[in-house]
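Coming up: subunit A.
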Amino acid sequence: MMQGHLCILLVVIPLFAAPIAAILPRGRLPWAAALIVTSVCFVLAGMQLWSVVQDGVVSYELGGWAPPWGIEYRIDAVNAFMALIVSGIAAVTLPYALLSAEKEIPEHLIPLFYSAFLLCFTGLLGITLTGDIFNVFVFLEISSLSSYALISLGRKRQALTSAYQYLIMGTLGATFFLIGVGLIYSQTGTLNMVDLAARLPQVSSLNTIHTGFAFIITGIALKLALFPLHLWLPNAYTYAPSVITLFLSATATKVAVYVMLRILFSVFPSDFVSTTPTGDLFLLSGIAGIISASVYAIYQVDVKRLLAYSSVAQIGYIALGIGFASFTSLTATLVHLFNHALMKGALFMAIGSIIYRVGKCHMDSIHGLGRQMPWTFGAIIVGGFSLIGVPGTAGFISKWYLVLTAIEQDSWISVVVILVGSLLAAVYIGKLIEALYFKPAVDSNPAVNEVPFSMLAPTWILVLANIYFGLNTELTVGVAEHAIRVLGVTAE
Partner candidate 1 sequence: MMDFIIGHYNYWVSIFLMMVGFYAVISRGNLVKKIIGMNVFQVSVFLLYISISTVEQGSAPIFTEGVELYSNPLPHVLILTAIVVGVATTALGLALVVRIKEAYGTIEEDEIHELDHTL
Partner candidate 2 sequence: MIIDILSWILLLGGGLLGIIGGIGMHWFPDVYSRQHAAGTTDTLCAMLILLGLALQAGFSLVTFKLALIFIFLLFTNPTASHALANAAMQGGLRPQLERTAGGDNP
């Protein structure tokens, strides 16, 4: 009986659990609730993806009202894949979160912390699954508000200012999105994505539609931290609690990328990207983002900030993929989404482990820790290699596809940029490894042990996934190709 309700349960279960977690007593009960909920969601998301790949698109009418009058959940391979990424990352984050959060979050805030975490999770899933463009806005705000609060929980006072900065940028982005939706609505009279896709071609030459398009894209780009709208991201990732950095970096921007893909390729007519300068702007932003953010990353002394800038650079690769707007490039984008979630997840987990032991992650204060924490160090090496794109790791696959597209489209600049970007990544990862392993240990640091198993296991699950998906590409690339076909872009 529940089979037909799978997609809505994915959102409703965490939604139901969040207020309960908020009133649970202190201790580990809220954490256990969150763990169960995210694991259940992960299983449900897996079932959903399976059923979608087998039987095709699922449409679910909320409230029993037929679209476009009611809100529709519309699940195809793309968003089922995204839901799987989000819930998967959440499910591995939580075992890790137990100790890390106990160390970094004041005890009396723990129930609220997990409640906010579940709300953020709900918001991200809600954005992913919905087929209604206004509903995207509502769930976007749920996830954003909770992430502002979660970021502000960082221990340094800069966490507050970076949360504030994110709040301002994020709200501006959401309001831009709202303006765009309003303009589009004024010319089409509908909010349902499928209905929009059917009605937009008749009006796509109007000024209003172009303006609305520009506003929606700018709004999402702010959320996405697309260069040069990325200014909030490094601060937010640097000062947030480790668990939150890890969760947001692996999911939030990914979901924003998904919304971007959905709007660009399945809501708007597919020639909209190529007939307007949108594609070129994405390419430009991607190239500038990769180079400048990678260079910035090299000069960072805070490891979290280094990785945050590297995230901006990775978003640059994704922007390149969107800009080319071909079948291969979009496949590369989707695969890179998945892979980047894996590698950043692993890296931020490893850094979180270091913070758990030493309390900080300044380049000078981590000298020699690699020898004391071999497993964590191993995770950083594999994650870093994946980030660089060394063959045999997941990161290689997506970059390979991206380079293929760039060659296909004769864009030699992009090829060079991707290679230079990887080189720069090698430099900053090298710096990190050097500090961790080859520099003599700092005297002031007490000798530390490896972190407990409950933190190590999730890290290594992601690390092994990095290797597995680097060797076996059938699953990711296969699903991604299927998904891109569903989006309406086909190979010529």
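Inclusion criterion for the candidates: all candidates are chains of the complex that A comes from, given by their letters.
In this section, a residue touches a chain if its C-beta (ideal position, glycine included) is under 8 Å from a C-beta of that chain, and two chains touch if they have at least 3 such contacts; residues count from 1.
A quick note: this is a predicted structure, and the numbers were derived from the prediction, not measured.
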Looking at subunit A, find the partner in this complex that touches it; the options are 1 or 2. 1
Subunit A residues within the candidate 1 interface of the complex: 134, 137-138, 141, 145, 148-149, 152, 157-158, 160-161, 163-164, 167-168, 171-172, 174-175, 178-179, 182, 185-186, 191
